[in-house]
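All protein chains but one are shown in place.
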Amino acid sequence: MRPNNRNSNELRPISIITDFITHPEGSVLISIGETKVICNASIEDRVPPFLRGQGKGWITAEYAMLPRATEQRNIRESSRGKVSGRTMEIQRLIGRALRAVVDLDKIGERTIWVDCDVIQADGGTRTASITGAFVAVVLALGKLLEQEAIEELPITDYLGAISVGILPDGEAVLDLEYVEDSEAKVDMNIVMTGKNEFVELQGTGEESSFSYQELEKMLELGKKGIEEIFQIQKDALGELAERIGKKEGKS
Amino acid sequence: MRPNNRNSNELRPISIITDFITHPEGSVLISIGETKVICNASIEDRVPPFLRGQGKGWITAEYAMLPRATEQRNIRESSRGKVSGRTMEIQRLIGRALRAVVDLDKIGERTIWVDCDVIQADGGTRTASITGAFVAVVLALGKLLEQEAIEELPITDYLGAISVGILPDGEAVLDLEYVEDSEAKVDMNIVMTGKNEFVELQGTGEESSFSYQELEKMLELGKKGIEEIFQIQKDALGELAERIGKKEGKS
Amino acid sequence: MRPNNRNSNELRPISIITDFITHPEGSVLISIGETKVICNASIEDRVPPFLRGQGKGWITAEYAMLPRATEQRNIRESSRGKVSGRTMEIQRLIGRALRAVVDLDKIGERTIWVDCDVIQADGGTRTASITGAFVAVVLALGKLLEQEAIEELPITDYLGAISVGILPDGEAVLDLEYVEDSEAKVDMNIVMTGKNEFVELQGTGEESSFSYQELEKMLELGKKGIEEIFQIQKDALGELAERIGKKEGKS
Amino acid sequence: MRPNNRNSNELRPISIITDFITHPEGSVLISIGETKVICNASIEDRVPPFLRGQGKGWITAEYAMLPRATEQRNIRESSRGKVSGRTMEIQRLIGRALRAVVDLDKIGERTIWVDCDVIQADGGTRTASITGAFVAVVLALGKLLEQEAIEELPITDYLGAISVGILPDGEAVLDLEYVEDSEAKVDMNIVMTGKNEFVELQGTGEESSFSYQELEKMLELGKKGIEEIFQIQKDALGELAERIGKKEGKS
Amino acid sequence: MRPNNRNSNELRPISIITDFITHPEGSVLISIGETKVICNASIEDRVPPFLRGQGKGWITAEYAMLPRATEQRNIRESSRGKVSGRTMEIQRLIGRALRAVVDLDKIGERTIWVDCDVIQADGGTRTASITGAFVAVVLALGKLLEQEAIEELPITDYLGAISVGILPDGEAVLDLEYVEDSEAKVDMNIVMTGKNEFVELQGTGEESSFSYQELEKMLELGKKGIEEIFQIQKDALGELAERIGKKEGKS
Partner (left out) sequence: MRPNNRNSNELRPISIITDFITHPEGSVLISIGETKVICNASIEDRVPPFLRGQGKGWITAEYAMLPRATEQRNIRESSRGKVSGRTMEIQRLIGRALRAVVDLDKIGERTIWVDCDVIQADGGTRTASITGAFVAVVLALGKLLEQEAIEELPITDYLGAISVGILPDGEAVLDLEYVEDSEAKVDMNIVMTGKNEFVELQGTGEESSFSYQELEKMLELGKKGIEEIFQIQKDALGELAERIGKKEGKS
């Protein structure tokens, strides 16, 4: 049995609190079970050098954990003087995923900085970050729209993410919490759009491997979980939800 | 007039939420007006090399801001690869202040790591950190006491901190918020014990100076504010509050 | 048409030169088309601190490019003073993949350092690194076996890797070279074992997404390519090839 | 008794050698007892980016110790690759203190770099640095005046600094040397202007606290010491001393 | 006897393979005995800030070893986060030596980046780097000439380098391999031009010293060795060899 009697295809309780912090253009506190991440989206009126003068925007993400977000305290990356490989991998993933659903040609020469700060970790922090960051980015761009700085919401589709895996007994499960994740023989992160297409698929055998059939089972669980996540994102976004994927001209 | 019609000797509303995060031995979310800081105290069963074998403990503090805790996004210190002078100054201050009221000889060869993470900043983040960190440390040591790892609560006195300053018009005020702090001609941070003694006094003229009379006025405001803070700490600590400053032997 | 009239399911010419450099226990120069990587495996008689005293070994990988392996010269990471996120991601991938087929319990308290140095890059450097590193590791462990430092070849299965992708016109292709890779809308790296199981699956839509059907098509191409790679690895390994996946006791 | 039979309100012998080194615009060797600091002021004809185009200048300070300025050799900060928190704290303090008496609006778009290099340390290096740096800055600005690059000496007042403290026996003393400082229960640095106003006040209980009465006593000692320091600065500055705090227009 | 019965005045076998890698403007694999270095010359169409607007070019060199180029694996400098003193010394030497024979006034505002990557080390890597880098630079400038970007080959003379030394038995020898170098009491690197003039002379007694007579003997050996190296460079350069040191005007 899974902790709390969860079924293999069952998500942990998810909540998304919007406008969590006052300064950022978009701010969200997402909780998935005991995992809690503050996702802030900030809009800066310029782009990195490689994009200047192209009339196009950029999205970049940073990810960090509070030192005691975990059972054992981790050394703060600023004290260590460098960002770990794991952190870099995650922040590259978050940025890439968001760029798949934001129409960068429509946001002008602006950079959206996404900061995902894990305040409590219990597995699935990177997928929670993507799910929460999507909402924060929509809120931030919604603010630009409100200020008439842009003409339409430049979000082409929903974006949600979840982890799936294979437990040591061979069972495929949805949304692994930490005690499961640390023992799983396969760990997969899935990022999908509202049209059920993949944006990222990262499956890893931990000193192990997995078959085609196991892959199919995990993808099925992931799809079910992400569809439920889309509903929670819609509820959190309220009116803005309706403008996602809609093209509205000036006409 | 001050923002929100505050009087010159009036604190902003303060709240201290205990057990904010589940993993740390002591965890607090302190809010002073719009300033919000997560203060976590972690207990590690060893001390830094310079203290080994002395049967004595240590307290060290780290301080950070979320990038968008402020109106303008700050570069993350882990990305920059080094900690700023301001951050170092603050974390040294927090650690030093706490060491004045924790009896390090009574905690065994343990290190208390204090992490103060500012999630929203509106002035006074360093004094809020000290005030909140004190509560987190008491909670953490309370847990050691409960586990009978120590015999008494090794806290010799209360510890509270507040900022005071002189506004451009010459008025001395208590608890400056950001808009006041950024214009103040004098900025002073006061850390005091429950017995009304000073632990730290840091007054700075910003391209300016201050007289002995102005100093006296600021110290008076600070004392008043910190006394109110002690009451809020007591309420937050509940039963543990009574054990502060008490010596209880095995006898 | 693809460059050089390649079919969508066709690998570029692959060669694996063994014993390329004299000092390392295992050394390989792998070429896949114009991509050339030196893969060296070094055996060190100790393990990292977290594994000491467990009688178990470790594998870790490092990856780098010569500054002018690419069309434009890149700043040397040692000059920049830090390793990029891309490099970290790749070296973590190589190490993880190898750990899936090396029986770390059978190599004693030794670390295998795998160095993949790209001397010329034309797409697919990370998959070429894995494919070549596998051969280098087998050679290095073969040397331990020859010295009777271990009793059997602790390699449980073959390990090969290849990239697949979707070109802008929607065609799924095997083994992308640089000009294809830089324009592909989907890029996927597949690492598989000799038993046709997945060790890693990393698919990424580049400001794009992909359907379940596209995923299936890519997996099919990848499986075909990796089977051909296994044959080339076998030829390069000679006699040692026969000992892979065989358990031989002292009996 | 204090070392060398000093009275509690007595300074150690102080000397200020001007024009110690030839290249800097202002150069001073200050000795306070066995503490010796080279203070150099350099004028650069540009300001940091945040001040450009405002017609205003800047002062910034750096502080370092020779590795063997102390009883035990310290690792050189350049070898360690980073500046310690203590160093940062001190250099921020020196810069801030000087900015309180230099009229930055009158020096044009120039930066004054102040370098305080301790060649021998025996307590009070930070206050000696401020006292010496003030003289070096006046000399450097005097040179600008001589070259008619500025119209008046843009120094609004004298600036001196000294340490005071409470010894373990409760006695308040002026100007602590190292053996006193390392045992003191309270350590306070005071920076004052010629008009007897405070620029900085930094009092710290070392695992201890101090009362209002002790504070008053320390402030009184500090005031006395700094008044004596002003006289020594005047002697060192010669003619330039008379131009401090004087406004002279072209008129 | 020396290894392989080499005479004291005998070079190891030398080979220079040109166009070793495809991307760089000039690329060479040089082997001297078992020492192998890839020397790549890249041309960038701009100069460092200190040279801008002077119509003049620059040459800079970087040097690195693959971690397992040596008998014991070395930590990768990019992982360590800094370049060693030895590496810096060598790359400064290579750059300086090349600048002595390249007419920087004739290459326009271009930087030639020289990358020397040692893939196998057996003594003499720095002198092999200079000898190989010279050929790579000539090839790169030859390409500029071919494209008519410059009017003549701006190489004023040949440049070759070799090591000489004194073995523990007092014998002076040419071209030390690693086993000799690690025991030599004197180690000297000589860089000369085609006109038999010195560009660099670096002689070092290793916890030892050397007499004027020993110096003379070493210089004689070095001259003989470098003359042989010039012939090998000429053969490698083919037609371009004839253009070295020739001035051809527009006239």
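What to note about this one:
The first chain written gets the first letter, and so on, giving A, B, C, D and E; residue counts start at 1 in each chain.
Quick note on the criterion: contacts are C-beta pairs under 8 Å (C-beta built on N, C-alpha and C of every residue); 3 or more make two chains touch, one makes a residue touch a chain.
The shown structure was predicted, so the numbers you read here are calculated from the model rather than taken from an experiment.
Seen in the complete assembly, the chain not on display touches D, E. When the whole complex is considered, the residue among E:96, E:224 or E:243 that touches the unshown chain is E:96. Which of D:9, D:70 or D:208 touches the hidden chain is settled by the complete complex: it is D:70. Of the candidate positions D:13, D:55 or D:81, contact with the unshown chain belongs to D:81. Although one chain is not displayed, its contacts with chain E can still be listed: residues 82, 84-86, 88-89, 91-92, 96, 99-100, 104, 157, 188, 192-193, 195-212, 215, 219. For chain D, the residues touching the chain absent from view are 21-24, 27, 34, 38, 40, 42, 44, 62, 64, 66-71, 73, 76-83, 87, 113, 115, 117, 119-120.
Definition applied: only the chains that are shown with their structure count from here on.
Distance from the chain A centre to the chain B centre is 34 Å, each centre being the mean of its Cα atoms. The multi-chain contact residues of chain D, meaning those touching 2 or more other chains, are 82.
Shown here, the protein chains touch in a chain-like sequence that does not close on itself. Of all possible chain pairings, those that touch are A-B, A-C, B-D, C-E.
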